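Pasting a structure here, questions to come.
Missing here: one protein chain of the complex. Every other protein chain is in place.
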Amino acid sequence: MELQLLNTLRDHNPIVFNIANFVTVQDVANGLNALGASPIMSAEVQEAETMVQIAGAVCINLGTLTTTQIDQMRVVGKLANQYHKPVVLDPVAVGAVPYRKEVALALLSDFQVDVIRGNAGEIAALAGMDWQAKGNDAGSGQGDLVEIAQACAQQFQCCVILSGPTDVITDGQRVVKVANGTPLFQRHVGSGDLLSSIVAAFTAVSPTDVYQAAQVACLVLAGAGELVASQLTADRPATFAIDLIDRLSLVTVSEIQTIAKVD
Amino acid sequence: MELQLLNTLRDHNPIVFNIANFVTVQDVANGLNALGASPIMSAEVQEAETMVQIAGAVCINLGTLTTTQIDQMRVVGKLANQYHKPVVLDPVAVGAVPYRKEVALALLSDFQVDVIRGNAGEIAALAGMDWQAKGNDAGSGQGDLVEIAQACAQQFQCCVILSGPTDVITDGQRVVKVANGTPLFQRHVGSGDLLSSIVAAFTAVSPTDVYQAAQVACLVLAGAGELVASQLTADRPATFAIDLIDRLSLVTVSEIQTIAKVD
Partner (left out) sequence: MELQLLNTLRDHNPIVFNIANFVTVQDVANGLNALGASPIMSAEVQEAETMVQIAGAVCINLGTLTTTQIDQMRVVGKLANQYHKPVVLDPVAVGAVPYRKEVALALLSDFQVDVIRGNAGEIAALAGMDWQAKGNDAGSGQGDLVEIAQACAQQFQCCVILSGPTDVITDGQRVVKVANGTPLFQRHVGSGDLLSSIVAAFTAVSPTDVYQAAQVACLVLAGAGELVASQLTADRPATFAIDLIDRLSLVTVSEIQTIAKVD
């Protein structure tokens, strides 16, 4: 894995344009900033073209969608395709909410996405496979996670990250698993949103190989979180979130290489 | 008081659907998550029915209302009644802003609320009693807080929490007071919003006795805050907020029982 992309990202400070989940937007912006990217959030379609032009990549998050925002997502997605900017889609809660699944499928037919990042329940729903999601959470199911991720990637001809205790990254054929992390990611709201935006940041500095970008993003975030958790003596989700953002600013390629569990 | 409801909540991990105040939504989501509930926020009326169906309870917060959001609140409130899901209303700033009072009264006539949680200025305004609110803050007045809370509860036939240095919880007849807490709650924005959503979380695991749920919610949050404050050596509102969320994750029934000041 080309972990040096972390240094490339810090050198280039790419702008990531986020159509954001308003619940977690502050943490996402701070996480991107700490990592070395430059976040920009916009909710107004009239500035969509400029935002896409100045951005290195786009992250579209369905977390708190509205019909107005869906219109903006459609315009932004098409513009991103037109300007050849990578697009990451975070299909929050499509496993639990049929309306969201409809919206996500419609968007996926309107423009081409480079990476879909979701939990097992979300990726299974997009792939049309059986799974019991629970609200925003992954839920539980019997399916093979690699097969689910591959089916989703093949269907939408993109890279898929099925994130969880082990992140599964696939381009439909090849598969990489990142087993780093900590259960504290599930104890803090917005870990998935942050991952999606960090994936976008890495695609901005690796637009011709988003599969590589996706892997590095997963390993950097999971590794930083694991390093933070190893120094906490109790289950402190808010302290974890603060330390995680600090660590995204400080973590080095060699620190991550030392603990990497990549398969 | 049935403090064991805290363990019940952690065992059941209820989904709480919040129509949220965007100022404090991230803290509320993290607080709910830390406590053991599963927060979901939605701003789109087209997914309202699914959200109500998957939720164990609903919390409607007027903190940053818009006309679009008010329409959503009305639909969600009626659906919650239809699906027998407990509804908590947080009437932010109805004491200071006549438009908000109108909105709150209209909503209260459109659907049945199980718990209203507000400060003295807000509860007095809904009860039609004399009080000087100040913006989002409680303000000051001469009335008896128990009488104000009871009048409000009787008028809307629901449970009322008038929160402050001492929380007054009433079903219109019975009254319980929780005297735990710390002045730091007032130094951090969103303490009231968090309490309202935590009340909703407890009603989800005690839908047939929301009066009990309201008491436990007040004691758990006030107790956790008091425990945090007792370990701070200075008036640090941001550190307090972080430690509070951590503590909501860690606090046990017996820790709270030891310090409970319930009357």
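Each chain gets a letter, A and B, in the order it is written, and its residues are counted from 1.
By our rule, contacts are C-beta pairs under 8 Å (C-beta built on N, C-alpha and C of every residue); 3 or more make two chains touch, one makes a residue touch a chain.
In this text the structure is predicted, and so the values were computed from the model without any measurement.
The residue from A:N7, A:T50, A:Q82 or A:S140 that touches the chain not shown here is A:T50.
Residue in contact with the omitted chain (choice from A:A20, A:L89 or A:V189): A:A20. Within the set B:L105, B:V175 or B:V189, the residue that contacts the chain not displayed is B:V189.
The residue from B:D27, B:D90, B:E122 or B:D167 that touches the chain not shown here is B:D27. Although one chain is not shown, part of chain B still touches it, namely residues 22-27, 63-67, 93, 96-100, 134-137, 187-190, 234-239, 241-242. The omitted chain makes contact with chain A at the following residues, 15, 20, 22, 25-26, 29-30, 33-34, 38-44, 46-47, 50-51, 54-55, 241-246, 249-250.
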